[in-house]
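On to chain A.
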Amino acid sequence: MDYTVAALKTFLIFFVVINIVPLLIWLERKGAAYIQDRRGPNRAAIFGVRLGGLIHSLNDVVKLLFKEDIIPSHVNKPLFILAPMIAMFVATITMAVIPFGDPVVIGSHAPFLLQVADLNVGLLYVFAVSSLGVYGVMLAGWAANNKYALLGGLRSAAQMVSYEVSMGLSVVGIFLMAGSLRLSDIVNQQGANLFHWNIFLQPVAFFIFLAALFAETNRLPFDLPEGESELVAGFHVEYSSMKFALFFMAEYAHIIVGSCIIATLFFGGWNIPFVSSEWIKMNADLVLKILWMGLGLFSVVGGSLLCRRFKKQRYGDLRDFEPLVFGVPGVLTGFGLLGLFAIFGNKVFLPEWGPSVLLAAIQIGVFLAKVLFFCFFFIWVRWTLPRFRYDQLMKLGWKIMLPLALANILVTAWVALVN
Partner candidate 1 sequence: MESIIFYAFGGLAVVTALLMVTRQNPIFSAVWLVVCFFAFAVLFLMLNAQFIAVLQILLYAGAIMVLFIFVIMLLNVREEELKPKVLQFSGILGGGAAIYLIILFALGVLKEKVASFPILPADFGYVAPVGKLLFTKYLIPFELTSVLLLVAIVGSVVMGKRKL
Partner candidate 2 sequence: MTNIMNINWLQFADLVSPLGIPLVAGFLMLLITPFLKRHRRFSFFISLASCFIALWLGLKNWAQAQETVIGFLLFDKISFFFVILFLLAAILVLLLAYHYLETMGINRPEFYALILFCVFGMGCMAAGSDLMVIFLGLEIMSVSLYVLAGFHRTNPFSIEASLKYFLVGAFASAFLLLGIAFIYGASGTTDLVLLHQNAAALATGDARLYLMLGLGLLGVGLGFKVAAVPFHFWAPDVYEGSPLVVTAWMATAVKAAGFAVILRAVWALFQWEPTLFNKIIWMAAVLTMTVGNISALLQRNMKRMLAYSSIAHAGYALIPFVAFHEQSNSVVASVGFYLLAYILMTIGAFAVLITLTKEKEEVLISDLSGLGYKKPFLGFAMTLFLISLAGIPPTIGFFGKYFLFIQAIQTGYIWLAIIGVINSVISVYYYLGPVVAMYFGGLSPEGTVPSVDQKGAAPFCSPRAVLAVIWIAFLSVALLGLFPSNLLDFIQISASSWLVALN
């Protein structure tokens, strides 16, 4: 039974991550476009429905899945095949310890954890697994039997190992504050008070962690391993079709995982600023009503805004009706919700398990919102900052971030000792 539940949770989380990936790719392309003052992808359509270019991601998936899988003759075949698998595997397995919400307690049942495994060594597990990510890159670089790939692999190995050190040291301050490595403890310790979140208590650690995370995920401004202008494409230069896609997905999965960790460690995890979990549980009816009303209003307003964009004969084909496809149902659902609220609003009362489930749903929602914000942050940074030079990158890692992280530990420990 336990194993079944764990397997289900695992599958669910994997499903969520896999499905956020195309969304992020779309966000990346659109974000890049708007930062560069252009429209971005907006042509692919299904019966005129373009979803603001989201269909492009779907197209990419289909293309990559059905493209011919080329394994060049000069590569080391077993490792060449293994490398992308490792990359993807490592990127997603970290999600196992991320808590999405408080354990749900229903009656006298055992608490239902909103995470796959609540490990005593949670944060260390995260580091242990993320330190394995370098294998995918290194083995890909080595197996490709190509100078560019080899250099890319070497660079990334050096970079990831160096930045892991400051990454690990930066969060020691958080261990000291929480007195535990368990991620749920760290979240609980931060609580609902915004100013007790670690972003305010450990700002130095946050910036070090953030920079190290960029280096770990091989994203700009630290994407030296795959810098197009110097290394063609770095370690995955020989890869194509789905194997390439696995690397690509791993990168985005890494971003998602990284955002989850940032949200958990520094931004209170599932906590809502200034609204404590107890309060929500006590006033579950009120919260439900507010949410119900809010959702209804949002649908009506959003739907009608979409409908206003409907202009006849702009393109002269099906695409003209696209706003209506979403606008009309939106408005209708909104009115439906509001009407139901007017009729039954006062008669609704939650069953016994209601408050807990509602709380869990809200917490998951808040957590996902935080995660999506940081995912967007990654993309924002990518299209804003220029790339570092390699020696600058190493110098930054060893000569600035490492001493800073150590100083942060010293100060935190001193403060903890005084208190």
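Here is the rule we use: a contact is a pair of C-beta atoms (placed from the backbone, for glycine too) under 8 Å apart; a residue touches a chain by one contact, two chains touch by 3 or more; residues count from 1.
The candidates came about this way: all candidates are chains of the complex that A comes from, given by their letters.
Because the structure is predicted, anything quoted here is derived from the model rather than measured.
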Inset, instruction - Given that all of 1 or 2 sit in the same complex as chain A, name the one that actually touches it. - result: 1
Inset, instruction - Could you pull out which chain A residues touch candidate 1 in their complex? - result: 78-79, 82, 119-121, 124-125, 127-129, 131-132, 134-135, 138-139, 141-142, 150, 153-154, 157-158, 161, 164, 180-181
